[in-house]
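What follows is part of the complex, with its chains left where they were.
Chain naming follows the written order as A and B, and within any one chain the residues start at number 1.
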């Protein structure tokens, strides 16, 4: 990044108060700013920092009125937070823009095709009969099996493994070492105590605008498809089992797991280290707290759940509080028992 | 897959009712069938679907008698579910059969040997002094260290990392990005608060017929071996620490972890997100519910356990139910206290 404040203000449709010729070469939090950095102030909690920040420029809301003198140049915009993320995006595009073409050695199977404007890194492997769209970036050391389809503008980070027959939409990002389409965990017990592998013949379908973190695993369906709907965001180290369906725009945090054939609704927000059992249904707009365990279907939409087994958040918190007070409750119970004992003795006397 | 119903019936030793010339090119669940698909009906719960299925053929048990007209061709067999998995296996063999020979570039170290009929993908790395059996498939981008032994018919999927001195049996499958034989987590505290690494010199031994999912980690022993016995099935994202032993035919679901030196018996079934502490012993045939935490040895065989800390499943469920009723119990306690108070006041009057 190397822009003048004037250029940035123009990009953000902002108004400058201060020196517009200063050169900006990095972004920083307002409390950690250094000369050459640009920061933003949206939350008034952080206002004290603007009077002492080391940043050369700060993006502020148009209604911001300083209470003291400010060293930094200010850029007034409609919404400081939005403007700042736009700026970061532009910066990120500039930074990421550098990867084009094909590095060697790399492997590209028979009858596979790749659109315009993309990147294939060294030691990447693309199998046979794959259809890869425009502007797709395939980083080094990735493995893409046979008959895989990848939509335009999707990025596959280093070490990602994509098994045969996987279909991935447009504008997706899959971070490093994630595995898409490994066999579902299906074994049938035999009479001698050993297990027979149940063949897993389905695939994984990932729709558009999906983001998947690092070291996550999504298993292929036994038959049919494991489906990740449009706009889903998955964090790192998540397990999605065979035949699961994750609804549109649902967000799942790190280290959570969904067991086989469960169906998660749209717009759900699932925190970290949550476990969801197999063959259940979670309604749209469900919110699930960290480390919860879901063992039953949730049919009503919009609930907030927590605990293992999970239930209504308010009830869960109340029970948790009482669990903590169990020693006290036991004392009270003992006290009553003693008194009872005492009055019985008296009555008998 | 492209077979006539007649060919399939012959393969399964089945009897056809309906058109035997229809061509089958895929398998599907009975409720999701399309023309050209074959399905099966074993569980009577799914019987309603057979009257409306879009599948061209359905495999049914020999005692099945339709209550209404069925469009699909039926194949009567001894056991519909078994017959169907046999069919899927045949199909899978056909599909997977395509990988043979050596793709370049790949690395094969000095004094290593590989049997007949195998596959080594591009960018795969095999170190020195390895002994690799017949029909072993080593997918692209795998790393196999020095002095590793791999038995016949074992498949190593893309991105698997196998450290020096690991021994893997016959007929094993290890899915993508799993790591076998990384250092155990052992550090000795020093006087200044820092930690000294305890050298991990042992290895991992995996016996025959073991299946290991994606992104799982199995650490090498400090000394001796971490051992995965014959027929064990491990899911994705599992942690097996140093010097652990997992008994024959034990099954562990995703995201569970076993700490150092613990010994799990044979034929255990361990659900997802379970944690097992170090240096304990779990008896044969133990069943452990999802998200449980085992902190003590289980010496009696055949128990079903749940909870964290884990205990008898029935007791656990009863306590969980009562935990949920704690607010009500507290009300009852308050009520007794009020009444007691009241009678004491009366007595004093």
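Definition applied: contacts are C-beta pairs under 8 Å (C-beta built on N, C-alpha and C of every residue); 3 or more make two chains touch, one makes a residue touch a chain.
Note that this is a predicted model, so its numbers are computed, not measured.
Visitor: Quick one: 2 copies here, how many in the whole complex?
Guide: Full complex, one repeated sequence, 3 copies overall.
Here is the rule we go by: only the chains that are shown with their structure count from here on.
Visitor: If you average the CA atoms of subunit A and of subunit B, how many Å lie between those two points?
Guide: 25
Visitor: Would you tell me which residues of subunit B are touching subunit A in their complex?
Guide: Residues of subunit B touching subunit A: 27-29, 32, 85, 88-89, 91-92, 95, 103, 105, 121-123, 139-141, 157-159, 173, 175-177, 209, 211, 213-215, 231, 233, 235-237, 248-249, 251, 253-255, 266-267, 272-273, 290-291, 320, 323-324, 326-327, 329-330, 333, 336-337, 340, 344.
Visitor: Please name which positions on subunit A make contact with subunit B in the complex.
Guide: 105, 107, 123, 125, 141, 143, 159, 161, 163-164, 177, 179, 182-183, 185, 187-188, 193-199, 201, 215-217, 219, 223-224, 237, 239, 241, 255, 257, 259, 273, 275, 277, 293, 295, 308-309, 311, 315, 318-319, 322-323, 326, 329, 332-333, 336, 339
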